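All protein chains but one are shown in place.
Right, chain A next:
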Amino acid sequence: MPRIVVDVMPKPEILDPQGKAIVGALPRLGFTAFGGVRQGKRFELTVEGPVTDQILEQAREAAATMLSNPVIEDVVNVEVLAEDAGSEAAAEDLAAPTEAE
């Protein structure tokens, strides 16, 4: 089943208390290289059948109206995950959609 991935992040100007707590805890485990952490959300929308432009548009609309709150969050990514994708690298770029099976 093809999946559409939606990534949502807290707006840059909004304090992210969860990210702050994480960045405070990292050095305790010896991870000292990271000066900041921001925690976002990743949604995977499973599609029955091929991902058409119309379905993608629906995903974008859902991302803007329900999956994110524009007061505090930005939708930073909406993309189709290749069916056999095992990694991010296999994700298809929406700017050049390939023929879905």
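Simple rule for what comes next: contacts are C-beta pairs under 8 Å (C-beta built on N, C-alpha and C of every residue); 3 or more make two chains touch, one makes a residue touch a chain; residues count from 1.
Here, contacts and distances are computed from a predicted model.
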Listed names "Phosphoribosylformylglycinamidine synthase subunit PurQ", "Energy-coupling factor transporter transmembrane protein EcfT", "MinD superfamily P-loop ATPase, contains an inserted ferredoxin domain" or "ATP-dependent Lhr-like helicase", matching UniProt entry of the absent chain: "Phosphoribosylformylglycinamidine synthase subunit PurQ"
Residue touching the undisplayed chain, where the options are A:1, A:29 or A:71: A:71
Contacts of chain A with the absent chain, listed as residue ranges: 10, 13-15, 17-18, 21, 66-67, 69, 71-72
